[in-house]
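Missing here: one protein chain of the complex. Every other protein chain is in place.
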Amino acid sequence: MKRTGKTVYFDTPPVMLATSAMAGEMEGKGPLKEYFDKVVDDPYFQTQTFEKAERKLCGMNCQNVLKKANLQPDDIDFLLAGDLLNQIVTANFCARELQIPFIGLYGACSTMIEALSLGSMLIDGGYAQHIMAFASSHYQTAERQYRMPIEYGSQYPPYKQWTVTGTGAYVLAQNGIGPKITHATIGKVMDFGIIEPNDMGSAMAPAAADTIAQHLKDLGRTPDDYDLIVTGDLGQVGKTLTRELLREINYDVDEVLEDCGAMLYSQEQNTGSGGSGAAASAIVLASYLYQKLTLGEFQRIMVVGTGALLSPVSSLQGDTIPGIAHGITIEKP
Amino acid sequence: MKNVDKTPDEYNQMINQFRPGKPKIVNFLQAYLVGGLICGFGQALIEILQLLGMPADEASSLATIILIFLGALLTGLGIYDEIGQFGGAGSAVPITGFANAIVSPAMEFKSEGWILGTGAKMYIVAGPVLTYGMVTAFLIGLIKTIFKF
Partner (left out) sequence: MLMILKAFLVGGLICALGQVFLDNTKYTPAHLLVTLVVLGCIFTAFGVYDWLLDFSGAGVGVPVSNFGYILTKGVLLEAKRDGLIGLFKGVLEVASAGISASVIFGFLVAVFFKPRK
């Protein structure tokens, strides 16, 4: 079995052939703006509804990543994708256009890393040569599904996160040149009893810490073996909690821990604790991190997708918020 | 090696240590300011209308209607939610906030159609307010009628 402990390793590490990241207005004003393929300022993206806009952006991004990889939809063996909307409609409707055999995934905001883990397994297992994966989220569609209407004047606490508008798409290949995915750690669902739906960073931090610890333990590594351990969308609060949870079990990640959600916005943008949403890890990995890996500025990084597995119904019924985290290790070409 | 494991209580303590709290005193003052200004403005409207020769009863009804109109319009222009982030309860409690609670879902659910979207969803916040207000008012009337106090 290609596994040490709970961590999967790949004999022939799949190559990240191409990536594409498109983002919304808020992200386009943040510190990573120069790394995106495209920034769309209009939340409607010239469509009638926010949901259609999210779909349109995803479709465009998929075409872009295919172009960058110099492939046709026919060349792709499987499409793995997901998003935050009910019944993952964004991914489903994009798959309808692409006509690639499709595996729909839901891991809340961990979906991107879930898709890349599974895609790597399919390739290394010999079931596919080319995999396409994407995940998306959209501020307005998520806000109206999970919280109150957008124009409703409710006051948010300082630790509330800002849902990222954007989508990241990837083409993985058996051969080629690009950063390589060497390991994947599939996390288990953790729940430390958080109830407040405005505080998803705290709900996901235990899962992130658990997956990071599991990964390091399985491979017998320390945090210093990585240039960066970057979580998906914990925000400042969740990042701090993850760091402290790891410190309690004797892992010191002070130097290497970062968070995609926290990296996306600057202090002046008033986004509370930072970004959240499936797009957070999807666009940061597809843009900034991918480019730095390609240039060799990072030797090896671990990306940990984090998801808060709540639904508006479970929230109203008083259930606590379970969290999940999946990690992959990526090395420079 | 130890595992990541905590009881909800232990974790809660940890969160309180590392998570910034709500700025309760600032929120209190901002709510006072915004709420007070809206009420003061309402009173000024009533007095102006009375100066124009309107009876007291009608003046306060018309003032209410004007405030509702302004709350609805500011919501449509995308301004009321900004006031809400600053004022908190100060902009939610006045009648303008009630208008905001009706208009915001009414606009937003247009994308699901005029009948099942806007028509149905515009009452997600206002509905409970009217329901409990009407039921309570009815019960009070009933008790007063029976016990004649």
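By written order: A and B. Residues from 1 in each chain.
Heads up, the rule we're going with is that a contact is a pair of C-beta atoms (placed from the backbone, for glycine too) under 8 Å apart; a residue touches a chain by one contact, two chains touch by 3 or more.
These figures come from a predicted structure and were not determined experimentally.
For the chain that is not shown, the touched chains among those present are A, B, taking the whole complex. Across the entire complex, the residue among A:Q140, A:Q161 or A:T329 in touch with the chain not shown is A:Q140.
Note on the undisplayed chain: of the listed residues B:V4, B:A63 or B:I83, the one touching it is B:A63. Taking the whole complex into account, chain B touches the unshown chain at residues 22, 24, 27-40, 42-47, 60-61, 63-65, 67-69, 72-73, 75-78, 87-90, 92-99, 101-104, 106-108, 110, 118, 122, 124-126, 128-130, 132-134, 136-138, 140-145.
Mapped onto chain A, contacts with the missing chain fall at residues 43-44, 140, 149-151, 154-155, 195-196.
Everything that follows uses one rule, which is that only the chains that are shown with their structure count from here on.
Of all residues in chain A, those touching chain B in their complex are 48-51, 144, 148-159, 190, 192-194, 199, 202, 206, 209-210, 213, 217, 237, 240-241, 244-246, 248-250, 320. Residues of chain B that touch chain A in their complex: 1-4, 6-8, 11-12, 14-15, 18-23, 27, 75-76, 78, 80-89, 91-92, 97, 100-101, 103-105, 107-109, 111, 124-125.
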